[in-house]
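Every protein chain except one is present and positioned as in the full complex.
Letters A and B name the chains as they come in the text, with residue numbers starting at 1 for each one.
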Amino acid sequence: MCLAIPGKILNAQLDNGVRVGRVEFGGIVRSACLDFVPEALPGDYVMVHVGFAISRVDAAEAERTYKVLEEMGLLEAELATLRASETEGE
Amino acid sequence: MSIFSCALPLTTTETVLLGHGSGGKLSADLLRSIFLPALTNPVLERMDDQAVVEVAGIRVAFTTDSFVVNPLFFPGGDIGSLAVYGTVNDLVMGGARPLFLSAAFIIEEGLPLETLRRVVASMQSAAAAAGVQVVTGDTKVVEKGGADSLFINTSGLGVLRDGISLSADQARPGDSVIISGSIGDHGIAVMAQREGLEFETTISSDSAPLHTLVESMLSATTEIRCMRDPTRGGVSSTCNEIAARSGVGIELIERNLPVKEQVRGACEMLGLDPLYVANEGKLVAIVAPEVAQDLVCVMRGHPLGREAQIIGRVTGDNPGLVTLRSNIGTARIVDMLSGDQLPRIC
Partner (left out) sequence: MKYLDEYRDEHIVRALAARIHERVTRPWVLMEICGGQTHTIMRYGIDELLPKEVELVHGPGCPVCVTPVETVDKAIALALRSDTILVSYGDMLRVPGSEADLFRAKAAGGDVRLAYSPMEAVKIARANPGKKVVFLAIGFETTAPANAMAVYQAKREGLKNFFLLASHVLVPPAIRLLLTSPHNRVQGFIAPGHVCTVMGYREYERLSNDFHVPIVVGGFEPVDLLEAIRMLVTQLEAGEARVENEYVRSVSAEGNVAAQKIMLEVFTVTDQKWRGIGAIPMSGLKLSEAYAAFDADRVFGTDQISREEPKECISALVLQGLKKPFECSAFAVRCTPEHPLGAPMVSAEGACAAFYQYRRHSVAAHAGEPA
């Protein structure tokens, strides 16, 4: 049900009537069926589950929501550094 | 016959399962319940990678291992080189100088002679690289279906240096845990070839003889408590065994574990944890904390230790348990695997 990971489409072609892409996950490459994501092109990221791309990663949406989280994280990192230097000074 | 229900006693297995050979809990079960009770003696009870016995005043290390890998040939090695290096490494982990091997073959009827030639040629190169000689052997042929193409057993003899005492029961709180390099390479390289799982990767097995690396380590310091090569069951099994034998806890730091990018990619895709994936050319060393950093530098000067890293420490807390401090700062237990780690879809 759950294990799907993001991978980058390197290329795509038809294989026995099925649109198949070579998808890269952190340096390894495996083929995945792209029939569920007809809009996905080489260079796009897709979520792959059991050898099937089930969605194209919405890069714009991801970036938009991640920016907020990232800022939260940077702030927390600064606070952590402050806390650490305070305890050192004690 | 029993129907599954929590209220009934569990069904114990009456036959040997694949999981019994995986290096995890089931394997330990088999040892505890069948082999040890029958064959018990003080040397066997130590359950180190090699047995140290005294013969005419000389301390001799003696070990045996069987190799059943499928496929027979994989990037970075084959069953032959694995059979030589695996046994050499078991001797070397105990601080012995490896000298002689035996090699016994169980061959499935129908195996092409060319395949056998390739395997044996590979064993010859491996033996030369490891500085050992194969001095005795045996061959048996079984009917088709009796063996998965080819099984090899190698036993090894080595001589212990004076003053060296390495054993899994010597880890003490405060000691450092060192790995000689990236983890999971061998298991992933082999898995990439397996029917049903195949994927493209440039990862090759790390199968290699560790005798010269260990030489340099033993020359650098006398404060090494024990060394083990994390083969089946991975770094997790090795650390769990040491923790159990020494009655200590081991805390690993996720951020410090060296994992090649492609190994991580494969593990993410298949839902595997690199801590449980087999290695064939790596060692875990437990050393006194004051020598750890210098020893890592010495190891990094050796071709097989370039990515050596301190990956954790031995603690007095949670004796017998291995824990991991995750990249997000929380802690969890790294339990001994029960059977083989399986790729998952969930």
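The working rule: a contact is a pair of C-beta atoms (placed from the backbone, for glycine too) under 8 Å apart; a residue touches a chain by one contact, two chains touch by 3 or more.
Because the structure is predicted, anything quoted here is derived from the model rather than measured.
Although one chain is not drawn, the whole complex shows that of B:65, B:175, B:251 or B:280 it is B:251 that touches it.
Looking at chain A, the residues touching the absent chain are 1-6, 8, 16-18, 25-26, 33, 35-38, 45, 47, 49-52, 54-55, 57-59, 61-62, 64-66, 69-70, 72-77, 80.
Across the interface with the omitted chain, chain B contributes residues 1-7, 9-13, 15-19, 25-26, 29, 194-197, 251, 261, 264-265, 268-271, 315, 317-318, 321, 323, 325-333, 335, 338-339, 342-346.
In this section, only the chains that are shown with their structure count from here on.
Chain A and chain B, compared by their mean Cα positions, are separated by 34 Å. Across the complex, chain A is touched by residues 192, 198-203, 260-262, 264-266, 268-269, 271, 344-346 of chain B. Every residue of chain A that touches chain B in the complex is listed here, in rising order: 1-3, 5, 7, 22, 24-30, 48-50.
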